[in-house]
Structure formats: structure tokens, C-alpha cells
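Removed: one protein chain of the complex. Kept in place: all other protein chains.
A, B and C label the chains in the order they appear, each numbered from 1.
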Amino acid sequence: MKLHEYQAKQLLARAGIPIPDGRLATTADEAERAARAIGASVAVKAQVHVGGRGKAGGIRIAKTPAEARDAAKAILGLEIKGLRVEKVYVERAADVDRELYLGITLDRDRRRPVVMLSTVGGMDIEQVAATDPDKIARGWPSPLLGLLPFEARALAFEAGVPEPQRDAVADIARKLFTVYVQTDASLVEINPLFVQKDRSLLAGDAKLDVDDNALYRQPELAKLKEISRDEEAEEKARALGFSYVQLDGDVGIIGNGAGLVMSTLDAVKLAGGRAANFLDVGGGAKEEVVRNALEIVLANPRVRSVLINIFGGITRGDEVAKGILAVIATHPPRVPLVIRLSGTEAEAGRKLLASAPLESRETMDDAAKEAVRLAKEPVRV
Amino acid sequence: MKLHEYQAKQLLARAGIPIPDGRLATTADEAERAARAIGASVAVKAQVHVGGRGKAGGIRIAKTPAEARDAAKAILGLEIKGLRVEKVYVERAADVDRELYLGITLDRDRRRPVVMLSTVGGMDIEQVAATDPDKIARGWPSPLLGLLPFEARALAFEAGVPEPQRDAVADIARKLFTVYVQTDASLVEINPLFVQKDRSLLAGDAKLDVDDNALYRQPELAKLKEISRDEEAEEKARALGFSYVQLDGDVGIIGNGAGLVMSTLDAVKLAGGRAANFLDVGGGAKEEVVRNALEIVLANPRVRSVLINIFGGITRGDEVAKGILAVIATHPPRVPLVIRLSGTEAEAGRKLLASAPLESRETMDDAAKEAVRLAKEPVRV
Amino acid sequence: MSVLLDRNTRVVVQGLGREGSFHAARMKEYGTKVVGATKPGKGGTTQEGVPLFDTMAQAVDATDANTSIVFVPAPFAMDAMLEAIDAGIDLVIAITEGIPVADMLKVAAVLETSGTTLVGPNGPGAITPGQAKVGIMPAENFSPGGIGFVSRSGTLTYEIADLLTRAGLGQSTCIGVGGDPVVGLPTPDAVRLLNEDPATEAIVIVGEIGGSAEEHAAEYLRAEGKKPAVAFIAGRSAPPGKRMGHAGAIVSGNQGTAESKVRAFEEAGIPVANAPSEIPDLVKQALRR
Partner (left out) sequence: MSVLLDRNTRVVVQGLGREGSFHAARMKEYGTKVVGATKPGKGGTTQEGVPLFDTMAQAVDATDANTSIVFVPAPFAMDAMLEAIDAGIDLVIAITEGIPVADMLKVAAVLETSGTTLVGPNGPGAITPGQAKVGIMPAENFSPGGIGFVSRSGTLTYEIADLLTRAGLGQSTCIGVGGDPVVGLPTPDAVRLLNEDPATEAIVIVGEIGGSAEEHAAEYLRAEGKKPAVAFIAGRSAPPGKRMGHAGAIVSGNQGTAESKVRAFEEAGIPVANAPSEIPDLVKQALRR
């Protein structure tokens, strides 16, 4: 789950990391008042859950409250990568000398958190990692001990942070690690970390993603969840226990298990088609689950056929078949269905479906071919 | 550093451990008001930094506010093991069914904290440990992971805590471990941990000793420090960087290093005398240090001779000698001094002291014998 | 011979709820020695013929168990795994999904200094066909033989085992390493076990986009591979930047893409199937060489 910059910064401030004076605004009026209260040049920044808002015109500098008003007017309502800006963060402009990068995320290979520090701040760190890996100092603190002072110090030395800021940067790194642990973050980042002309440090931007699996024990953060229109379908699916990702093809996909669903997508592509979505129903799918899954997939107007690929383990083929039959009986789908059942009770399931108005196939490849063929047929009326 | 019961209980409550409703009182009036506010039978309990207050009459049950007033009147001002009672804690009386013991301290051998749980509560746990060790379940959680749920559960099973309280006791054990860690405690104990007739749990008494070495990072707890008249000399010594313990003999002892000072005490005893104190000046003693140490030792009216035993390492013999000479010159001591200098610059020190009005000896044994002999001589006028 | 589990495997079930007891019964049917289960407060009783214990330590003392399977819900799974490790269990298989990464990092740190092997979490478990099944896989798709099989995916494992079995390619041991970002026995370590197992004649590696476990497995086999191997990567059609399900398959930068993984295997001389259905033929070809 992603937090907005202003939310992440509040968490940083609570941990003792310096942030600029800032206020949230949802109208141009509020933005003007915020700028007046701050009493200095401000940055007016779109609060949206996507990167690259600067290039998209989502950040403007305003020297006066009136300018802040105009900036907010220009930014509010803007669409950035499909997301409408509904809030801006009005923040005292920093007196920037240099920009650093500081971030913490998971290193899957080492099975440890990795703390990254670089004097090449303000850039896309993945770009830097790809082109200039030596510019990023990395440390892998033990999850049992946290980021120790000597580790933070070593990072600051390795990154080449100069003397006046070295200890302060190491200190911020340790505080940021505390935030990472306490918020169950999957990513926390200060980029840029400003070095101001008076040598003080200030978090220029902040990014914080929370591990969705840990939200149950982060009630305060869970409340910050916001769902954009784009994410509504995914969110609805998640509430039902599904994983759903909308894609741009026309073959709707339902399956159980992430790997199997991904393979199904691959099979559709191999068959010359394009998947409309990824939908993993998880384990133990029964009638209601099948109905809900079909509903989500068919809500996408681009879908022209649906491929259901179930390999039974926990999930039983006969239960899935009953679900499909019930759905067909009560809400006949607007597009053709292709079913492929295998594994636990698959035979029983296939028998149940024998006379139903749908295509059944024995293998994933055959089912994918059929679904792709059907998606290309003229629309039935 | 020891906390009072009421202070320890506040820390437990903050960690979510159930404690009875209670209020502090320093007068009989306050105690009466407290009992009225509580609106039930109360226990009026002396708040002193010693054990065994119950047997000394420091705890009384009061059924009415008037009785609470009388109880407080009786307890306030009482001397318990030499300590005057200046505060009482008025606490709602529990409806006790059974008493458990729960405590956490350091296991030096295992170099881990040890959590102890027993259904033989309310007793001196050391007594139980000596006579009935099987009645105490013990667990040694990792200082890096804390007391894990399964460890707390295993303790509750091993101690034989019955079903209705098992999970709650395990939960309290985990919370108590959090208190232990967060307060840098050297000991934290709930004894008795009441099982009430309604099956709920309640901390009957609470003990919490804080690691003196960690007080620098426990500012909130450091503020709770109280020094009894008995402890004043120790406290004064501690403020000067010394370790001081008053004993009941007449040979004052000053030395550097805990082991050396203890051996000096032993040598005095072997020579047929009795030490008046333990005083370790630590490393690097200079003039002012020697003066301060002598002042503390001589403040004890029982002292009839003083033995100074310095083995130089960090401490330099010549510096010590200069300190002694300066003290003799400005504040001639009221009792004879015996000096034994060895180690770094000891020869230089002995030369400096050659003509001073004091006895100098080469070995600890000889110095101890001389100090004991002098303490037995008639007092000089 | 086999790896991780065999006829001497003695399993304690941690979390004998609805799912746990269903699969405990399936494991027993398969012939796995399910010697006990933990159910705090029910120690000394039995449930569906399985002796219950209050703690893992008691279960191990009483049954000499060497393996456990974890079904407890995600918030309690770290505790269950650490309890099993503390009880000296050799092999812990965690089925639970949705465990916070922070919990798994702690478990991984404890594993570093323990003698326990953890398989999972968020995987189907492991099976040595004909000997022992400690997991939730439908047993009928598996058959004894010489193919060592490592997979990051659950249902895809069943699919591919079924294809192998139908093609007459029985399996030595199948290890579902689990789909989470942090797992106890990552793909390269599982591959190493099979590479060193005399009973394994060929290795099938089923990977997914995200992470670099497949790249590392390929590197390892390139340097030390003793037997033929075949790979498959799920998610080759996934658009970059999209997160596909709980598998943690996040594609970002140049790391963890299907292309990177396919390239790594090809550079190690390991053929990569375009679809699961191609795997059996590729294995047969590899065995013939």
C-alpha cells in the first residue's frame, strides 16, 4: 500500500527526521492560506500515487500566496498517469545546496533489508543503480539488531558524504530504519534528501510503501488507504481475496495460483491472443467465488471471451463446476466461456459441465487456443 | 536503582498489565480521600525500598475510608529496616483466589534474561528456588527476539497454570518482558500475581530495579531516584564516581578496584579487625579524589583508623601521595592513616610520603595488620 | 534416496484447523507418518487419530518427529516456525500465505544459525513420491522416478507434475519453494540439493518473474551442474511494472524479468520451455544427450 508524500513525511517527522513546514490543501483557497501561514516561497506538490509528477506538471514553485493559489488551481484536477489530483501539499521551499538519496527496501537475495545512500540524489535510483552502481553505498543490517551506528557511519563514509553532514546523515539513516521497521514498510525513501545552504538536512520528498500482508497490525496506516478509480477493480478483487490486475487484451482469465495464472496468460500470448487481466482466485474456490470472479472479469468491457483454468489442489474441480453452472443459470455471461479443469475432482467437474453451454478443454494450451479463437469471433447478440 | 511499588505498577499498566485501582498518599487525609474515591475495601501499603514490609506492619487492609485513614496514620512515619515510611499506596483490595509468581532477571551463566513463572506465588522466590526448584518454570528468551509467544506459552504449561488463565498469564509475561527491556531493568517482578475469584488477573505487588549503568538513557526513570538517609553516603560517593558501602567495623578502607578493596577488607578481617566500609575510588585517583574519599570515610563516626591501599595501574602512586599530603596539610584527619602504595609510580609516591605523619607499609597484609592495631589503640586527643 | 523427506519422515502438524486437518488426513492416506499435532491446551488428547501436544518441544520429545508442517494463520506463523526451529526440527514446511516480510526476515536470520531447513512459506510443500508427502499437493499427479523438481508456484507445480507423470517421467523429490519474496529454501538452494542427490537424474526448475533466484540457480548449475536440467519461467507475457498476485512477482528495472531469467538459463546450456506442455519432451531430450 502506497502512502502520499505528506503522510510519509508525517511519519518521518515523528521519528525525528527534519521535514519542511508543510500543509495539505484540497482547494486553491486552502493552498493560498497554507502559503500565507508558511510565510515564504513554497512548493505546491500534487499528491498522487504515481512517480514522475514533476515532469507531468504536478509540482510548482510559488513565491507568494497568490502564486500558490494559481499553482494549486493548475494542479488540482490534473490527470497524472491516469490519476486525478485531488490534493496538493504546500511546503516551504528549501534552500538547496546539494541533493542526496536515502532509501531502504528488501534485498531478496540476501534476505535482509538493504539501506542505500548516495550523493547522486534527486534521480531515479534504479537508473543510477544501472549506470553508476558505485555511486550507491549499500548496507544490509540484521533484522534482529537494526541499523547500528557503525553501519550507518560506514554507509556515510562509503557514499562520500562530506564532514559537515556525515553524522547527521548517519543519524537520519538510523531513524529512517526505525520507520521502516515500525511501519512494516516494503520501501521507504527520502529522495532527494536536501543539504541546504546553511548545511542542515531536510527531507525533500518521501515515499513509503507498506507491506500489504502487515496491514492487519498497522491499523493507523491501514486507515490511510485510498483507492483511485483505476485501482477500484483491483481493490474490489482484493476484498474478495483475489489478486487482480487489469491488462489491455480481450481474453479474460481466471485461474488458481499466481504461477498457473501467469502461465495461462503466457499460453494466451503463445496462441496469438492478448489477456484482458490477471485474476488469481487463490485456494478453495467454490460457487460464490467463481461467480464473483466472473463478475469482476466481465466488468471489463474489452473482454470478448473468458478462460477459466483451474488445477485442483485445495480447490476441488466439482465445486468449481457447480459454481460455473450456477452462474450460467442465473447470470448467463455475455461472452463465451472456455473451461479447463484438472487435478482434485476434475473428472467429476468435467462431467457436471458436459452439457453446459461452454467449451471444455483438457490442456491449458488447447483451452488458451480456443479462448483466443472465440475472442476473435464476431460478437454474439 | 529501585522503584517503589506504585511507580513500578504505573509502568506495568502502561504496558497493558492489569493493576488494581490505586492512589498515592503522603498524609492520612489523602489516604482517606483515596479510599473514598476507590469506593471499596483497600490495602494501605508502605512505599519503602526494602522487602518484608508486610511482616513489619507496613500493609493494612481497610474496609472504609475512616479505616484507611487510621491505617495510613499507623504506617506513615513507621521505620521499616531503618527506612522511614513517607508515602503509602492506597489500592483497591483484590478478590484473591490464588497467587502466582512472575519475574524476570539476568541469568549470568547463560548470559540471557531468565523469565520465571510459578504457581507458588506470594512467597520469597529464592526460598522456593532453594527448596522446591521444580515449582518454578524458567525460560531464557533471546535478547534479540524477545519473549516469543511460544516461549511464554511453554512457560505457562510448564508452570501448570490452569486453562482459564493460561493465555492471559502468557500474555502478561510477554508484556512484562517488554517492560524489562524498555526500562533497562535488572529485575522486574509481579509477586503475587493474583488470580481473582472472577478468574481475572491482577498484579498484586510489583518490583522493578533499573540497571544503574543504563540510567543515562532512562531520563524518565532517573527522575524517580529517591535517596534514603541510609543511602546518602553511598549516593554522595556515587556522585563522586566512587563505590561506597557502609559496614559496621572501625577500620576505614579506601582502595582502587573492587577486587582489591574486597581483598583489603578480607585482609583486615584476617588480621582480626573489622572494616568500617568498602570504598573503591576507581581508576586515576588524584588529589581531589583522595580528599573526597577520606572525607566520606571519616564522616562515619565509628572509624578509628583508615587504610589506604592503592595498586597503581591507571592510578599513579605519586599523584595519590600528593593527594594524601595535601589533605593532611589542610584537613589533618582525626584518626591515624596507614598507606600501602604499589604499582605505577609507587616508589615516587612512597618517597613523597616518607616524612609525613602516617604509617606506610609495603604489603597489603602488613598494612592491614597495622590499621587494625591502630584502630584498637586508645583514641588520640 | 531423495532429498528433504523420505520414509523416515515423521511429521508434526502445526495448526490443526480446517485446512490443517484436511491435509493431515490426505498426508496420512499417502502413507506419510503424521505422528502428532500441536494444539495448545489439548495436549494428551487426540484428534482424528493424531496425538495432540501443547508445545512443539513436547511433540518432539514424545514422537521423535523430524519434520513439521505449518498451517497456522499468517499473524501466528512466525511464532510457529520459530517454535519448530527451537524444538530442533530438521525440516519445517510452511504452507501459510500472507506472512509479513518483516516476520520472514526474522525467521531467516534465526535460520542462519540453526540446523533447520525451512521450505516455504506460501508454497505447496514437498513430496518424495511413493515415500512421503508433506504438503497440500494432489498426490495423484505425482509418481516416483528420477526427476527432481523445484517450483516457486503452487498450482503450476501440480500442472507440471501431472505432465511429467503422464509422460512417464516420475519424480525423485518435488519442492515447492514458495512464492513469497523471502523464503526459507530459495530456488538455488533447492536446486543444489537435487544436483547432489544420487537419485535425481534430471532437474526441472519452474520459476517466475521477479527476484533473481532463477538467475542464481542458472549460475550455480553452469558452474557445478552434474545432470541435465530444464527450466520454465511463468510470466513471460507480463507487462513490466505490473504486480501479478501474491507471488511477489514484481518486474522492475532489468532485474527479475522473464528475459533475464531465460537468458541466464540459456547461457548455462539449460533449455527453457515456452509452455509447461513442452517440459516433458525437453526433459526427455536432455536425458538422451
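Before moving on, here are some points about what is shown:
Just so it is clear, a contact is a pair of C-beta atoms (placed from the backbone, for glycine too) under 8 Å apart; a residue touches a chain by one contact, two chains touch by 3 or more.
Only a predicted model underlies this, so the values are computations on that prediction, with no experimental measurement involved.
Considering B:Ala93, B:Leu106, B:Ala168 or B:Ile328, the position touching the chain not shown turns out to be B:Leu106 (whole complex).
Contact with the chain that does not appear here is found for just one residue of B:Ala93, B:Leu260 or B:Leu298, B:Leu260. Which of B:Ala275, B:Val290 or B:Leu307 touches the hidden chain is settled by the complete complex: it is B:Ala275.
Remark: the omitted chain is touched by one listed residue; of A:Arg98, A:Arg166 or A:Lys286 this is A:Arg166.
Against the chain not shown here, subunit A presents residues 145, 148-151, 153-154, 157, 163, 166. Residues of subunit B that touch the chain left out of view are 106, 108-109, 111-113, 126, 129-130, 142-144, 181, 184, 186, 211, 213-214, 216-217, 243, 245, 247, 255-263, 265-270, 275, 278, 280, 283, 311-314, 342-344, 363-365.
Methods note: only the chains that are shown with their structure count from here on.
Contacts between chains leave no pair untouched here, as each chain touches all the others.
The chain with its CA mean position farthest from that of subunit A is B.
Centre-to-centre, using mean CA coordinates, subunit A is 55 Å away from subunit B. Distance from the subunit A centre to the subunit C centre is 27 Å, each centre being the mean of its Cα atoms. Counting only residues that touch two or more partner chains, subunit B has 145.
Shown for subunit C are the residues in touch with two or more other chains, namely 106.
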